[in-house]
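These notes are about the structure you will find just below.
Removed from the display is one protein chain of the complex; every other protein chain stays in position.
Letters A, B and C mark the chains as written, and numbering starts fresh at 1 in each.
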Amino acid sequence: MSNTFGNKLKITTFGSSHGDAIGGVIDGFPQGIEVDFEEICRELQRRKTGNFAFSSQRKESDEVTFLSGIDEGMTNGFPIAFFIKNNNYRSRDYTDIKDVFRPSHADFAYFKKYGTDDFTGGYRASGRETTSWVVAGNLAKQALAKHGIGFVSYVSQIGQECETAHYTDLNLSFTPHNALPTPNPQTADRMLKAISQAQADNDSLGGVVTCIVTGVPYGVGNPVFDKLSSRLAAAMLSIPSSKGFDYGKGFDASSMRGSEHNDLFVNDHGKLRPATNRSGGIQGGISNGEDIYFRVAFKPVSSIGKPQQTVDIHGNNRTIAIGGRHDVCIVPRVLPVVESLAALVILDLML
Amino acid sequence: MSNTFGNKLKITTFGSSHGDAIGGVIDGFPQGIEVDFEEICRELQRRKTGNFAFSSQRKESDEVTFLSGIDEGMTNGFPIAFFIKNNNYRSRDYTDIKDVFRPSHADFAYFKKYGTDDFTGGYRASGRETTSWVVAGNLAKQALAKHGIGFVSYVSQIGQECETAHYTDLNLSFTPHNALPTPNPQTADRMLKAISQAQADNDSLGGVVTCIVTGVPYGVGNPVFDKLSSRLAAAMLSIPSSKGFDYGKGFDASSMRGSEHNDLFVNDHGKLRPATNRSGGIQGGISNGEDIYFRVAFKPVSSIGKPQQTVDIHGNNRTIAIGGRHDVCIVPRVLPVVESLAALVILDLML
Amino acid sequence: MSNTFGNKLKITTFGSSHGDAIGGVIDGFPQGIEVDFEEICRELQRRKTGNFAFSSQRKESDEVTFLSGIDEGMTNGFPIAFFIKNNNYRSRDYTDIKDVFRPSHADFAYFKKYGTDDFTGGYRASGRETTSWVVAGNLAKQALAKHGIGFVSYVSQIGQECETAHYTDLNLSFTPHNALPTPNPQTADRMLKAISQAQADNDSLGGVVTCIVTGVPYGVGNPVFDKLSSRLAAAMLSIPSSKGFDYGKGFDASSMRGSEHNDLFVNDHGKLRPATNRSGGIQGGISNGEDIYFRVAFKPVSSIGKPQQTVDIHGNNRTIAIGGRHDVCIVPRVLPVVESLAALVILDLML
Partner (left out) sequence: MSNTFGNKLKITTFGSSHGDAIGGVIDGFPQGIEVDFEEICRELQRRKTGNFAFSSQRKESDEVTFLSGIDEGMTNGFPIAFFIKNNNYRSRDYTDIKDVFRPSHADFAYFKKYGTDDFTGGYRASGRETTSWVVAGNLAKQALAKHGIGFVSYVSQIGQECETAHYTDLNLSFTPHNALPTPNPQTADRMLKAISQAQADNDSLGGVVTCIVTGVPYGVGNPVFDKLSSRLAAAMLSIPSSKGFDYGKGFDASSMRGSEHNDLFVNDHGKLRPATNRSGGIQGGISNGEDIYFRVAFKPVSSIGKPQQTVDIHGNNRTIAIGGRHDVCIVPRVLPVVESLAALVILDLML
């Protein structure tokens, strides 16, 4: 099992919701970055709540302790180790479903691979793991901010409610403390209604995140195997529940003709650049100086309150209902995770 | 720049269409696999032509020389080195466009990153690089075939013409020597018409490949960073012109409810398994014993015969038309590349 | 800068004597090993004191906190993270020598490489770093003990006093709480006298460690680049102050003839094995089932009480005397470090 992410900038994570603590070690982080600890806390809060009334009732006290790598608020170029204590909860203490394979949950795959008899709770793979990603990723964002690189993301779809406008037509400086982190209030309303309805039905919803990275210089990424697009895809498909990734026009590009899709190069007052950005800021795997934008698709949360048929470890038919304890829709909470992984990838490729 | 793909099974590729040869070294390939050299040739042929009348006029004589790693037709567990001589062509010998940035081509990004004054031809990143991937990937497919693992892929969209049926409703044993490698003859007809029309218009078309991997055992992939889904995504987004990846219900899963998307586990005559496979054979990043299926989106080829506005290296406006020498649609030719990379990923994770 | 050691079993260390804590994350450690925490403490004690009256007066309270990877005393196969708090000392608080390059110390090299103006204390490279190695290495020793693999080491030379007997002629079950960790009491006496004399002279002494690994099965190590001998050499030359490594007859083999050095194979009651073990248990880079034995040479500690000429950062001549605070001879304390790194290498190659 690999617990390390990145090449020159490596984060190795440890721990799970079952043990004493989770955390990570970040190796290769640049020296001399002043750390805004408040921002890390805000990001963890954002990951925990999605700034969003419908999020899970679970309480996580995400107080980060840094053990090394930061001297007087400044990174020193040595490994940054951090941990976050777990409050003593077990994510599946409800013993009645201890041996039951939750529909569409990874329980079954873990059980088949590792054969553990207590396969519950997700162990290392639980959503809680992403807390460590956000700590590391926010540090990366802070380092990238010195280079003028910024990250914005929003919920562009929840269930069947989509934000159809292109990001360039949206107000991306929407307050992140919105009821739902999406720029268009009308869309937010429709999404919130869909969520209320799903909640009333003891059901869950999938969705899509759109992320935009601004200010990335030319030349990030490599032409053969270590393409920026490839690295972003790998990162995004590491997020629990993610099912797809595309960038630029993405899947829509497939139905276009070359003459429609091509970005024509122009001389923009002495600066050579593409006049349009259907490519999404990456050509041949390498950033071209334009905004990078991409989408990540998430399936609906598999744990729902509605009763479902399944089997237990012994092959007996069982009915299961996992209500009340889980998010109806995980997508709003996933925004800082998407941004964090993107930041780790981009910083890694810039080192 | 990284020229290596894989962890335990590593392929390092070398060469470009500009030099004497291309090739690769495969390290970590299992011992004792009898090699079907004919199959490698057929796959290279498939990559070259797409079995498809409209493919580029370029002639590539892809005769592979193996230098090591195969004794009397059997892999010996040591590195497999191979190369393919280049015939002396230069992909951009047309000197009139030597200094011109082709619209939506990676020329510009290479120029910005490497500053080479002769940035033409794509060097290491050219489509020809995928020839080496197919050699390595076909060897991986041959090794996986011993485990009962098979690969099928087809063109599921070209331009606006889609194959809307789910793969389970299609006859996937369609002859690979079809006019177009897609199972439904009616869809093929519509696609061929779209291609003819685009060709008549000196334009190009994007498309989508659907790939199915059958027979993958439980447990391939890892729960945190080295997920099977993450690795497949990284592989597919390494293919030139790819813009997106999803697996299982993919982007469509985002508009579903949990109760619709969840695969319910059943006891199928003693075998525990999901009754449906909306998850696409991967849960929590790990194969669950069902078919793995995924899609890869490709943008339209950027080189088109239609005149386009662009600039040259000096910032002068130029009009460019790159007709006749390129595929109208690269998607049919990309099937063996998709399968090859998937095979390399899966074999790597199984070692 | 690399902070990671190992391939399949990776330890990434962090922290320095200047910060809050030191520690590490061990990734790839086998599951199901019951951890003897007392043994770790004993090893840390051994590293700290060398079981030896003349060791430095520095006090290190090496209480290890494990954050993850161990459930109810048993390793769980996930990353093992641990840390040890620093007591608030600074290894070079003596401000009079703040800008002075200590003779033969790495100060100068660090200064030239990193240009830090406060280059004192060794930062990540200090001897304290080896504390984390011993924690990880002792865990590895505990895992290897389940396979019947054992480690013994002793001081075979201090200054000009050598233990000339071959290890097979020595009583290696000597009590580790000896005045000096060397099996022959007469040799220990001579060594102790040499140390007393050096101490009286405000000087320091080098020495040699001999390490024997018993019970290693056939086949550990690889034939080309990842030889067991190569890996052990790399590990030993990572220890601060080490200057040389040899195994088997080592440098003495160079003066032998083939007919003297060759280990003849015999049929020992049905077991094929070499009758002698001049090869030191490794042939062609691979363990052959015999004892592995090797030596590591250490230079004398560079910090001595005797006044020495040097220069400061500004090029001024300075006289420096660094007495009382450092070991006269570091070699007795280094035994658990040698064993720890050897254990990490061997376990890594066995995974």
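Keep this in mind: a contact is a pair of C-beta atoms (placed from the backbone, for glycine too) under 8 Å apart; a residue touches a chain by one contact, two chains touch by 3 or more.
This one's a predicted model, so the numbers in the text were calculated from it and none came from an experiment.
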Visible chains in contact with the missing one: B, C
Contacting the left-out chain in the complete assembly, out of C:M74, C:A109, C:A165 or C:L351: C:A109
Selected residue (touches chain absent from view) among C:M74, C:A165 or C:V224: C:V224
Chain B, residues in touch with the chain not shown (by the definition above): 1, 3-4, 10, 12-16, 18-23, 25, 27, 66-69, 71, 77-81, 83, 123-124
On chain C, residues whose C-beta touches the chain left out of the figure: 1-5, 13, 101, 103-106, 108-110, 112-113, 122-125, 129, 157, 159-160, 198, 201, 203-208, 218-219, 222-227, 229-238, 240, 242-251, 253-267, 270, 272, 274, 278-280, 282-289, 295, 297-304, 306, 308-311, 315-317
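Keep in mind that, in the parts below, only the chains that are shown with their structure count from here on.
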Far-end chain from chain C, centres as C-alpha averages: B
Rounded Å distance, chain A centre to chain B centre (Cα mean): 26
Distance between chain centroids, defined by C-alpha means - chain B, chain C (Å): 49
Mean-CA-position distance for chain C and chain A (Å): 42
Sites on chain C at which at least two other chains make contact: none
